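Structure below; questions to follow.
Missing here: one protein chain of the complex. Every other protein chain is in place.
The block that comes next holds subunit A.
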Amino acid sequence: MSKRIDVEHLKVYYGDFLAVDDITMQIEPRAVTAFIGPSGCGKSTFLRTLNRMHEVIPGAYVEGKVNLDGENLYAKGVDPVRVRSQVGMVFQRPNPFPTMSIRDNVLAGVKLNSRRIARSDADELVESSLRSANLWNEVKDRLDKPGSGLSGGQQQRLCIARSIAVRPDVILMDEPCSALDPISTLAVEDLINELKAEYTVVIVTHNMQQAARVSDKTAFFNIAGTGKPGRLIEYAPTQEIFNKPQEKATEDYVSGRFG
């Protein structure tokens, strides 16, 4: 279950402030798409419009369309709660639920909306999700311990397991490795590579090597200055972005001449 995302003329606001201007792009299913660009250019803001998390901030709203396999997420009558269970999100800092055990963390999303799940199905789902997140072998003996007792990298993989347990169509990741050590980062990157077999994966990263390592396509965002809106500058296969970018700004950025 992997879906294509079609963004049409999307503008993203925080109150009066236009944070991201007029984005139009297509994000492929069964692929990893990376967003890169200098800090503050609106990568996170844009990413959060893809599962309607943006609007949980007071005063925040969008104009334009985000189509998931042709269905506009912002159409009238679409329930943002349903959108978020279709489009999962992994955050910058690992955020397992501290009051829940590892097992309950994995099942947290599954048990929402008063859905019931048989114990054996739950066990299976916990195992398969944790296996998919490359975490099973590390935690199988302490599923009933709190998730907050794990290392940062393990916590982040637990959050990924929690996301995939809901069987989303898309997984969004906002700098998922920025709070992790290099070894954990490698583990998560491996995982991202495996996830694209089944999901549409979108990852924000400020680490260009990471973008080069994990992504199939890369989108470069930039801002003209503080207070100006972020824009999509260039969007192409990752090899092209890093080897023969069309835009001067992209070339400057990927060659480390600014940002």
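We adopt the following convention: a contact is a pair of C-beta atoms (placed from the backbone, for glycine too) under 8 Å apart; a residue touches a chain by one contact, two chains touch by 3 or more; residues count from 1.
Assume contacts and distances are computed from a predicted model.
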Options "sulfate adenylyltransferase", "Nitrite reductase", "2-oxoglutarate ferredoxin oxidoreductase subunit beta" or "Phosphate transport system permease protein": UniProt name of the undisplayed chain: "Phosphate transport system permease protein"
Sole residue of A:Glu55, A:Glu198 or A:Glu247 that reaches the chain not shown, by the stated touch rule: A:Glu55
Absent-chain contact - pick from A:Met1, A:Leu112 or A:Ala224: A:Leu112
Residues of subunit A (touch criterion as defined above) contacting the omitted chain: 9, 39-40, 44-45, 48, 51-53, 55-65, 72, 74-76, 81-82, 84-86, 88-89, 91-93, 95-101, 108-109, 112-113, 146, 148-149, 159, 162-163, 166, 179
